[in-house]
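With one protein chain removed, the remaining protein chains of the complex are shown where they sit.
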Amino acid sequence: MTDKQRENLKNRIAVVAAWGVALIFFFPIFWMVLTSFKTEGQAIAVPPLLVFEPTLENYIEIQERTNYVKFAWNSVITSFGGTAVALLIAIPSAYAMAFNPTHRTKDILMWMLSTKMLPAVGVLMPIYFLAQKAGLFDTKLVLVIIYAMVNLPIVMLILFNYFREIPKEILEASRMDGTSTYNEIRQIVMPLAWGGIASTALLSIILCWNEAFWSIVLTTTEASTLTAFVASFQAPEGLFWAKVSAVSTLACAPIVIFGWLAQKQLVQGLTFGAVK
Amino acid sequence: MNRTLVRLLQAPSIILLLLWMIVPLSMTLYFSTIRYNLLYPEREGFIGLENYRFFWTDAAFFPALMNTLVLVGSVLIITVVLGLAISVLIDRPFRGRGIVRVMLISPFFIMPTVSALVWKNMMMDPTTGLFAAMWNAMGWQPIEWLQDMPLFSIILMVSWQWTPFAILIFMTSLQSQDQEQKEAATLDGAGFWSQFYNLTLPHMARPISIVILIQMIFHLSIFAEIFVTTSGGPGVQSTNLTYLIYIQSQQAFDVGVASAGGVFAIILANIVAIFLIRAVGKTLTV
């Protein structure tokens, strides 16, 4: 076997391994989606059924019982809104920290992260009272604010990481040309770190999307998100695994599709090899 | 860039987070020193450290502390190692890489309660679950996952959910690795491991420490997976600090004790953070 053949074989094994790992990771989700097309009786069959006559009855019942579109829309608004606010605040800050680090930068970042250390259930009453006094119960605004603040430290830290990967030489070159800070961020940092910003945004959106504590405690009917939609189908008295699978498939479908569309962006931009 | 501008750019995030921290934190500190049970509105008054003493002297406190640390530690190790291995594996372009990427990230899209339901009832149930069917097919006795290894089962579920997070960060960071350097190393005859150790790992130091720090925060307060699957049992084998706080906050409705528990959680998180920063934090600003 020549080196080239050996290299080829190695590559092939790597591809097979990648697919194998991906399938294992994806399997529980595949199983959930599959279960969503079963009847409740089929869903508990022993041994579990792989082949069965699919039914749409779970989806039909969900359609009859709840207003999926409203929940989904609230989820979109609150998670994209919260993320946008967090990014807006974080991008300039992370930029300043990444390109002008001082001996305190690390401490500031760590302190920011430490604001997340209080578990939500421990801080329930303070936030609840604040929302109550401010008259923000059951509004999308309160969720946007909370999501932005809760995710801000994480967004900061991840952006900081990606910005640090941009070679300083590029910025220095542009500064010689007298570019303003605003243009520097907009025309150089943002495009170069686009993949990083995209994956940060995606992460933040997912975290907001799946946030199930505040979105349930602070909303009733107008602003409830998909987590409340899932909660309304979860653990009733009676079999529910097929229905909750369908609900959950619906609840994560938009974000999976979004992730699929975004995945190309995720790895674009951060290729500085040629510039160096 | 002048220092005023640097400060100005940093100011909004720092000020907002300061407010976000100080207001709830001071309220929590205040609540933790008063008698404050939602179900007994007439009972009030300053009681010093009584709430702390009550939380601390719970027989479940130390087991819960240990479980919290084991949970955080194991999940961190599993997710970082797996995440690194997988993102290196999918670093090079190949057919269907886009699909593979989305499949690998997708567990992160599932809400924790749902993931716990799927794992508990459809995968791990010793009679109706898929694993039981697989074990039976092999002629083995099915494992009673949640009864015999409750904490491990929860570690498994959480790792499944969070490895994608590590993959997402790592695969983006790997893209910025200097390819010329790697090619040069290959020409010099450096093998995969030598390249990984000398080039990739140093390049990934910062992303790794960031993944560790962020995940730590989330794993210290794991709740849904425990609540749905084991309710902290058998005994207190899968009870963590957050679960203890939940019992005081949402079952006893004792805001005072729950706040004291919250303060313990902050202290623990800070201790863990100090250790982690010692270990990995210095790579942050490098």
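Annotations
So that you can tell them apart, the chains are marked A and B in the order they are listed, and the count of residues begins at 1 in each.
We take it that contacts are C-beta pairs under 8 Å (C-beta built on N, C-alpha and C of every residue); 3 or more make two chains touch, one makes a residue touch a chain.
Definition applied: contacts and distances are computed from a predicted model.
This complex has a chain not shown, and the name its UniProt record holds, of "Malonate decarboxylase acyl carrier protein", "Sugar ABC transporter substrate-binding protein", "Paraquat-inducible protein A" or "NADH-quinone oxidoreductase subunit K", is "Sugar ABC transporter substrate-binding protein".
In the whole complex the chain that is left out makes contact with A, B.
For the chain left out of this panel, the touching residue among B:121, B:161, B:200 or B:240 is B:121. By the touch rule set out above, chain B reaches the unshown chain at residues 23, 27, 30, 34, 36-41, 43-46, 54, 57-60, 120-121, 125-128, 142, 144-148, 227, 229-237, 239, 247-248, 250-254, 257.
Contact between chain A and the absent chain runs through residues 39-41, 44-46, 64-66, 124, 128-130, 132-135, 137-138, 216-217, 220-221, 224, 228, 231-241.
Keep in mind that, in the parts below, only the chains that are shown with their structure count from here on.
Per the touch definition, chain B reaches chain A in the complex via residues 1, 3, 5-7, 9-10, 12-14, 16-17, 20-21, 23-25, 27-28, 31, 86, 89-90, 92, 94-115, 117-119, 121-123, 127-130, 133, 136-137, 160, 163-165, 168-169, 171-173, 175-176, 178-180, 206-207, 210, 213-214, 217, 220-221, 223-224, 228, 241-242, 245-246, 249-250, 255, 258-259, 261-262, 265-266, 269-270, 273, 277, 281-282, 284-285.
Across the complex, chain B is touched by residues 11, 14-15, 17-19, 21-23, 25-26, 28-29, 31-32, 35, 44-48, 89-90, 92-93, 95-97, 99-101, 105-106, 108-110, 112-127, 129-130, 149, 152-154, 156-158, 160-162, 164-165, 181, 195-196, 199, 202-203, 206, 209-210, 212, 227, 230-231, 234-235, 241, 244-245, 248, 251-252, 255-256, 259-260, 263-264, 266-267, 270-273, 276 of chain A.
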